[in-house]
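One structure coming up, written as C-alpha cells, with questions to follow.
The other protein chains are all here in position, but one chain of the complex has been omitted.
Labels for the chains are A and B, by order of writing; each one numbers its residues from 1.
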Amino acid sequence: MVARIGHWVNGKIRDSVYAAGYFYETIKALLLFFRRRQVGYKVLTMQMLFTGVEALGVISLLSLSLGAVIIIEGLILLPQFGQGDLIYTILITIITRELGPILTAFIIIARSGTAISTEIGNMVVSHEIEAYVSFGINPISYLVVPRFLGVTFSMVLLNLYFNIFGLIGSYLLGTLMQPIGFSEYLNGLLSVLTTADIISSLGKSAVFGMIISLVSTYYGFKVERATTEVPQKAIKAVGHSIVLCILANVVLTLFYYL
Amino acid sequence: MKDAVKVSGLRFERNNLLILDDISLSFPAEASTVVMGSSGSGKSTLLKIAAGIIMPDGGRVELYGENIFGVGEKKLLQLQRRTGFVFQDAALWANMSLYSNMEVPLRYHYPDMTNEEVDSKINQLLKRVDFREDLSVRPAQLSTGEQKIFSFLRALVTEPELVFLDEPTTSVDQSSADKIINLIRKLKEEGKTIIAVTHSARLTSLIADYLIVMGEGGVLAEGPFSEVIRTKDQRVADILSDVLDMSSSYDTDLLELLEPEFDDE
Partner (left out) sequence: MRFRIRYADQIVGVFVVLAIAFLLFILILMGSKQRWFTEDYFFSTTVRTAKGVASGMAITLSGIEIGKVEDVKLDENNNVKVDFLIFESYYDRVKKNSVMQLTASGIVGKALILHPGINNGDPIPPNTHIPSLDFAEGQKLAEKGLVTISQTHRSERILRILEAVEPVMENLQVSLVTVNEILVTLRDALEGDESRALGKLIKNIDDTVVTIDKSLSDTTGNANTLINNIDEVVKNLEELTADPEGLVPELLGNKGSIAKILDDDEVLFEEIHTILVELRKTAEQAREFSTYINSTQPQVSGILEEGRQTLDKTKDVLEGLRNNPLLRGGIPEEREQPSTFESYRDEDF
C-alpha cells in the first residue's frame, strides 16, 4: 500500500517536472519565434483561422443570447427594486469580466483543445513528429509555439467578439422587447466599464488560451504509439484544461479584487 | 576509414523493457551499412537513435565526430541538414500538401531561399524518379508506394551526405520497390553514406558494404559484408536465414542469395 502510494507520488512528481520542462521549452521557443523568420507563421495563421474565425459563429450565438437574457431579465426585475441602473454593472460583470472569458475558453477547449491534442497524437502515431525531428525541425518551436500563440490570440480576440455581441448585439435583441435609447445604453455601459475590467477580461482570456494550448499539445505529445491512445489523451486534455481554466479564473478574479 | 556515425554504450528501454543494451557500433562514411536482425531486436530504434531522432537512456552518439545529443541547437540543425531519414511508414505530414511537405524543411534550413529557388529544387528532385503527381494534393491521396517514394525524395531535399533508410522497400508494390532500389543505388554511386535497416536480400546484396546482425538486445556480428555472411556463428546464420526467408525460398543458399549482383540495370 505504502509502496503504491510512493510509486503514485513519484509518478506525479515526474509528470510535473516533465510538464514544467515542457512549459519552459515552449517559452524558450516562443522567445525565438519572433526573432526567426520561419514557416511557423503559416501554422499560426491557420491556427487562428481554425480556432478564432471558425468559432465566431458559436461564440456570437452564445453571447447574443446571454446578453439578451440579462438585458431582458434586468429590465424587468431590477426596476422593481429601484435598481434599474444596476443592469450595466451586471452586464459588465457577467459578459466582460466573468462569463465572457470562461465561456469562450470552454468553447475553445471543446473545439480546438480536442482538435489539437488529437492532431498531435495522430502525428506521433504516424511518426510525423519524428519526421520533423529528422530534419532538425524542433516540434516545440514549429508545432507548439504557433498553436500556443494562435490559440492565445484567438481567445483574446474571441473574447472581444463575445463582448461585441454580448453587449451591443444583445442590446438590439433587448430593444425588441423593451425599447431603450442606444446612447443612453452606451453611456450607461461606459460609465460602469473601467480599464481594470478590460484588463481583467483580456488577461483572463490570454491566460486561458495559454492553458488550453499548452495542455492540449502536452497531451498530444503524451501519445506514444497506438491510435487508441489518441482519444484517451484528448479526453485528459479536455478535463485538465477545464479544471486549470476554472482554477485560474478564481485566482485571477481574486487578483482583480486585491 | 572515417566514421560517419559512431555509437557507444547505447542503452534504451521502453515501458520497463530493455530494447538496446550497451550497444557500441561505428558506421563508416561513404559506404553502405545494412543492419539486419529479427523483429523486436531494436534495429529501427538503433537507427533512430543514430539519426538523433530518439534520445537514448544512456550512451553516446557521434555524428561526424559531434555528440549529437550534446550540441547546441544551431550545430544540431547543421548536423541534421547533412542527414536524411526515410521512415518505414513514409511519415509524410498528412495535413500539408505534397508541395508543402517538401517546402517546409527547405524553408526551415534555408530561410532566405526565394520561391523560384524552392520551386526549381523541388522539381529537380521529382525528376529523379519521374514523379508526376499533382503537388497540391494531400499525401493521403497517393498510393502507399508513391507515398514511400515521395517520402524518400523529401528526405533528400536538403541534399544530405548521410541517408538513414528504415525498411525502404517493405510494404510497397514491386514497381515502387524497384524505383526505390534504383534511387538508393544512385545515392551509393554518388558516394553518399547509407545506413539501412532492411529485410530485403536484394537490396542488401545490391548495396551492402558492411553488415550488422542484431539479435535479442545486442549486436551478434558486424563487419564487412563478405565476412559477416560467411560467419560460422550459428545464431547469426539462423537470424539471417530467418530474416531472408521473407524474400527467398528455403532452398536458396544464403550466400547465393546475398552474393552481390550488378546486373540489375
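Quick note on the criterion: a contact is a pair of C-beta atoms (placed from the backbone, for glycine too) under 8 Å apart; a residue touches a chain by one contact, two chains touch by 3 or more.
Since the model is a prediction, treat every value here as computed from it, not as a measurement.
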Seminar exercise, completed: Shown chains contacted by the missing chain are A
Problem set entry | Selected residue (touches chain absent from view) among A:A110, A:L173 or A:I198 | A:I198
For this session: Decide which residue listed in A:M48, A:I71 or A:A115 touches the omitted chain of the complex.
Result: A:M48
Problem set entry | Selected residue (touches chain absent from view) among A:L56, A:I72, A:L172 or A:A206 | A:L56
Exercise. Hey, which of A:F106, A:F135, A:Y161 or A:Y185 is the one touching the hidden chain?
Worked result: A:Y161
Exercise. List the chain A residues touching the unshown chain?
Worked result: 45-46, 48-49, 52-53, 56, 153, 157, 160-161, 163-164, 186-187, 190-191, 193-195, 198
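Here is the rule we go by: only the chains that are shown with their structure count from here on.
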Exercise. What whole-Å value do you get for the distance between chain A and chain B if each is reduced to the mean of its CA atoms?
Worked result: 42
Seminar exercise, completed: In the complex, chain B touches chain A at residues 48, 51-54, 73, 76-77, 79-81, 83-85, 87-89, 91-95, 103-105, 107-109, 111, 155, 158, 164
Problem set entry | Parts of chain A lying in touch with chain B, wherever the complex brings them together | 36-39, 119, 122-123, 126-128, 130-131, 133-138, 142
